[in-house]
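Have a look at this one.
Excluded from the complex is one protein chain; the other protein chains are retained at their positions.
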Amino acid sequence: MKLELNQIQDLNKQKAAEQAEHFGFLKLALDKKGIDAEAIVQKLADFQVAIPSWALGSGGTRFGRFSTGGQPVNLEQKIEDIGLLHALTQTAGAVSLHIPWDIPTDPAATKQLADSHGIVFDAVNSNTFQDQEGQVETYKYGSLADRQTAVREQAVAHNTEVIRYGKLLGSKSLTVWLADGASFPGQNNFRKSLQNTQRSLQEIYAELPADWRMFIEYKPYEPSFYSTVIQDWGTSLMLAEGCGEKAFCLVDLGHHLPNTNIEQIVATLMMKGKLGGFHFNDSKYGDDDLTVGSIKPYQLFLIFNELVYGMNHNEANNPPLAWMIDASHNIKDPLEDLIQSLEAIQLAYAQALLVDTPALEAAQADNDVVLGQELLQDAYRTDVRPLIREARLRRNGALNPITTYRSLQVRDHLIKERGLKTVATGL
Amino acid sequence: MKLELNQIQDLNKQKAAEQAEHFGFLKLALDKKGIDAEAIVQKLADFQVAIPSWALGSGGTRFGRFSTGGQPVNLEQKIEDIGLLHALTQTAGAVSLHIPWDIPTDPAATKQLADSHGIVFDAVNSNTFQDQEGQVETYKYGSLADRQTAVREQAVAHNTEVIRYGKLLGSKSLTVWLADGASFPGQNNFRKSLQNTQRSLQEIYAELPADWRMFIEYKPYEPSFYSTVIQDWGTSLMLAEGCGEKAFCLVDLGHHLPNTNIEQIVATLMMKGKLGGFHFNDSKYGDDDLTVGSIKPYQLFLIFNELVYGMNHNEANNPPLAWMIDASHNIKDPLEDLIQSLEAIQLAYAQALLVDTPALEAAQADNDVVLGQELLQDAYRTDVRPLIREARLRRNGALNPITTYRSLQVRDHLIKERGLKTVATGL
Amino acid sequence: MKLELNQIQDLNKQKAAEQAEHFGFLKLALDKKGIDAEAIVQKLADFQVAIPSWALGSGGTRFGRFSTGGQPVNLEQKIEDIGLLHALTQTAGAVSLHIPWDIPTDPAATKQLADSHGIVFDAVNSNTFQDQEGQVETYKYGSLADRQTAVREQAVAHNTEVIRYGKLLGSKSLTVWLADGASFPGQNNFRKSLQNTQRSLQEIYAELPADWRMFIEYKPYEPSFYSTVIQDWGTSLMLAEGCGEKAFCLVDLGHHLPNTNIEQIVATLMMKGKLGGFHFNDSKYGDDDLTVGSIKPYQLFLIFNELVYGMNHNEANNPPLAWMIDASHNIKDPLEDLIQSLEAIQLAYAQALLVDTPALEAAQADNDVVLGQELLQDAYRTDVRPLIREARLRRNGALNPITTYRSLQVRDHLIKERGLKTVATGL
Partner (left out) sequence: MKLELNQIQDLNKQKAAEQAEHFGFLKLALDKKGIDAEAIVQKLADFQVAIPSWALGSGGTRFGRFSTGGQPVNLEQKIEDIGLLHALTQTAGAVSLHIPWDIPTDPAATKQLADSHGIVFDAVNSNTFQDQEGQVETYKYGSLADRQTAVREQAVAHNTEVIRYGKLLGSKSLTVWLADGASFPGQNNFRKSLQNTQRSLQEIYAELPADWRMFIEYKPYEPSFYSTVIQDWGTSLMLAEGCGEKAFCLVDLGHHLPNTNIEQIVATLMMKGKLGGFHFNDSKYGDDDLTVGSIKPYQLFLIFNELVYGMNHNEANNPPLAWMIDASHNIKDPLEDLIQSLEAIQLAYAQALLVDTPALEAAQADNDVVLGQELLQDAYRTDVRPLIREARLRRNGALNPITTYRSLQVRDHLIKERGLKTVATGL
């Protein structure tokens, strides 16, 4: 299924006058505060987030999974789904591929299909946390960190293969997420595991094309429940520095211990020039992988505030960040869920763009804690929805993607095309 | 496979002298402190813990599962596995059945088989967190708490059926664990969900035979990631009181927010006469379902200290508690894992039995905080392994169950009998 | 110092036109959605929050305290400070007194002074967590829960005395917060501590005038670091039910374990008709006592959503809630900090009033999780500042309280009047 431009525009018309009015009012109000609404709209329009190929179907927990109809069953259908998202939101112009769940059998055709939807290939992702049919060594006890050379070699070779696929599709980066760790004291030697990981990453790094980057993800627990080899940003940074200048840290919002100040981590990594990628989701308890902005939207804003500051003060040469949504869709329609996530990301970004940085720096110079808070809250409390709607409108997206999606009965069409009981590869 | 008594006893002989020496030494030392080692050994020998029928195979996470060879593929094999555990440890004399994963097709035969291993049927467990093949209503959005009458009725009817199976096997209690909750704000109306749950539980309660008990489990999160209807002991108690005197709370060690003082909850529930069951496991982060005592053995001791105190001061008429291990075996041989859990439970129980309660009460009366701590630590720091070995020995169990299990190559035999790639029903 | 009406109104004039424009625009937009802005403004105008007498000076931590100039040194000056807050915000029309920090020496005069500022006396607070000069028994090891009768009697007598003071001033409720607990395993007997607490509370309850209410606060830890007798809402409810129909639970936002779903607790207590009072603050780690809404404003909104729902569906007869700010001002000017808190409370209340409850209930009936979230987010994302400004304006408060406070150089005046190095009683 592919949405036609006029289908979206017809629906937009019904709300066009209201949008014009709200945007106009907000633009004027911002103008009085010396903020250029048009410039913000342009930045919002330019902002694109990758959709992972594994997150277009229903997710589940260890307690089971409830299915959604019309799930994509192959890579082509997944790209088609992202195409739908992109047509509606104009923010989902990239896909992040997972190998081996989504190996392209005809890379050229796959690339062409993505092109036709305006979708580029962002970071490719390896998987050494599951055993695949026919695999020689098991990852049950580890992969890049494993004590057995043969296991590590297999895991390195897999990453090399992932790079190969990525090259065929035009990707420029590899994301490594490791489940390696231990569920019990005594299971592993912390130091040896870390040293093995460093060596394995260096071997992968050596295979990286000159214009590629490697992103090293961290996570404190799950699926290992006592320790994880790359447990926090400090370990990730140590490993990235041990690889070289093309290696960076990747922050996933759900991969932190309770109460972690994530925005401070973002600031520190950008100060070091070592932030490479970002995985969006939200959570209340652990790595819950909920819709972005559904639980802690103010934290998301504070993180974007650091990201915007970092991009505007990039003396340390962080690369253009690889943005991706990494959420699980256990009870919602995956496409609706992703639309809500994209909306929340754009809102937080817009709010962060409203922050009066010079005034904030002046307040900080004066130790004016009250004013510093007021300035952030002023940006956050502004209703920025007219801005992100305007950005979508100008790119021919939907004014209101969720209602458009529903009006056009997209899910019903997908069920008709694909069937009710399809299962997507992925988690 | 069934272990013969002489197989175990032959191996015991090798360590019998050492055990006699250590037990003798400890007995003397305890005697000097006015503690009757023989009485403790008797209590340890009498203490039995149920094994859940769903935890004899490999467990997994949402990221996948790594298999173990020789897993039991039906209820008979599961009982056989528990028989092995019981022969070795003499502590696993009960099974807790899960419906519909382990529906007995011939209850009389199943009961007879269990009898032959010295195994009784403890609480039966219902499952309304997954959809089964052919089920009319879905539990995707709830079961006993669901807003739709048809869903609730189906869930109540399932519980009634579980009771029916339990009666055939000699069970005397039903454990209800609900996954019902919400993953997003706005998904549910908290009050209606709770009221529906209360009503549904009352309907199940009405079906309870006169000599049965109902256990209501609580859990703060997972698989719901924003709220869970029965989120804590306070909610569980409210619901149990709303049902009647045969309804009790069930505590699962992993079902608490970070840093919860679980022993205090145990004490409070026993003071109210409303503690009915207990699920053992251990965890560092969430509901990790690790081997009992592998992470926080002192907490386990403190909990047992309250349990022992509560059993000795049972003015409120708590029933004999339903003890069960509820752990997941992601990387260990499930049987070895359960042996380690049983060992840890026995150790904590033995330590708690050593506590000098009169001295502790005197220290508390004197506000002697230092001495109160010393008394608990004195019990905890004692090496009580000779006591639990002695208890096993006197019941013809193995002095050292793990080494015996390995010496007798039990897993190899099971693999030979059942095959390498079997899959057990369960989580 | 007392602010004159014209001082505030002169400053309001500068922003009056802008406010009229923004309010008008929002009113129209709400009108199109079927929401009566005027009714909301009236509710906001009626909403009053008590200021605790102990939170008008600088707060501190165990690591020390940094002073603010012009702190109030007696009860009269504290009421004067609240008068300033109320003149500016029109939301602080009540004081919550703490005994013995703020014993009124001439209650009639104190009452008259408060009257002159439009301030009433809300709940009175007892203190049995510190020893006072000349006190016979120490609270080092407990107060209402203590094992010694003399200590408990002293603590009960103190609470009775607090009621007596409250009666003289027109209060109608008593708030009991207990620090009682243990910092080490073995220090206390959980059950005896709880039973003593129940008995002591019953004795206090017996002294309660017929038209009074008692609020029982809970908290998991601090200043006790192993266990607290009233550790959670379940314990608080148990105790309140053990006292009688005039006893209620009090929720303090900072008194929960990490990740607790507080809004669900609020809903449950209101369902039971047992929510009596509410203490506002915010926190990231523990009981941080930060400015309301400064860390988790969406959680605050979700809580208000339950409060509004509960007040609109009050079949269980919860009393009118006693609202209070319970924050500590470690680095901000206490009055500015309180203004920010009052603002955040009003914002969350206004957002909650915008929720389209019928549509939400319909979405829930349809299992439309996406729409349920959208509806809450729609209310939350609305910029409701014009509404709360309008409510203040109509009550002759300041359009922008913080800038007005600063323009009128209130703190400078207070320093001139009271001196730079004054110290307020309290924490």
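Labels A, B and C are assigned to the chains in the order they are written; within every chain, residues are numbered from 1.
As a working rule, a residue touches a chain if its C-beta (ideal position, glycine included) is under 8 Å from a C-beta of that chain, and two chains touch if they have at least 3 such contacts.
Note that this is a predicted model, so its numbers are computed, not measured.
> Which candidate, A:Phe184, A:Trp323, A:Tyr349 or A:Tyr405, sits in contact with the chain we can't see?
Only one listed residue reaches the unshown chain, and that is A:Phe184.
> Give the residue, chosen from C:Leu3, C:Leu44 or C:Ala179, that touches the chain omitted from the document.
Result: among the candidates, C:Ala179 touches the missing chain.
> Given the contact definition stated above, which residue among A:Asn159, A:Thr235, A:Gln346 or A:Thr382 touches the chain not shown here?
Candidates A:Asn159, A:Thr235, A:Gln346 or A:Thr382; residue touching the omitted chain: A:Thr235.
> Considering the complete complex, identify which of B:Val73, B:Ala359 or B:Ile402 is in touch with the unshown chain.
Result: among the candidates, B:Ile402 touches the missing chain.
> What subunit A residues would touch the chain not displayed?
Subunit A touches the missing chain through residues 140-141, 147, 182-191, 194-195, 220-221, 226-227, 231-235, 237-238, 257-261, 263-264, 267-268, 270-272, 302, 306, 313, 360-361, 363-365, 367, 369, 372-376.
> Spell out the interface residues on subunit B facing the chain that's missing from view.
Within subunit B, the residues touching the omitted chain are 22, 25, 29, 258-259, 261, 284-285, 291, 293-299, 331-333, 336-337, 340, 347, 369-370, 373-374, 377, 380-383, 385, 402.
> Touching the hidden chain in the full complex, which residues of subunit C are there? Just list them.
59-64, 66, 129-131, 138-141, 179, 183-185, 187, 220-223, 225-226, 258, 283-286, 288, 290-291, 294-295, 328, 330-332, 427
Quick note on the criterion: only the chains that are shown with their structure count from here on.
> When subunit A meets its copy subunit C, do both sides use mostly the same residue numbers (more than half shared) or mostly different ones?
At the contact between subunit A and subunit C, which are copies of one sequence, the residues are largely the same (over half shared).
> Superimpose the Cα trace of subunit A on the Cα trace of subunit B, which carries the same sequence, then give the rotation angle to the nearest 5°.
180
> I'd like the Å distance between the centres of subunit B and subunit C, where a centre is the mean of that chain's Cα atoms.
Those two chain centres are 42 Å apart.
> Where in subunit C do residues touch at least two different other chains?
258-259, 261, 369, 373-374
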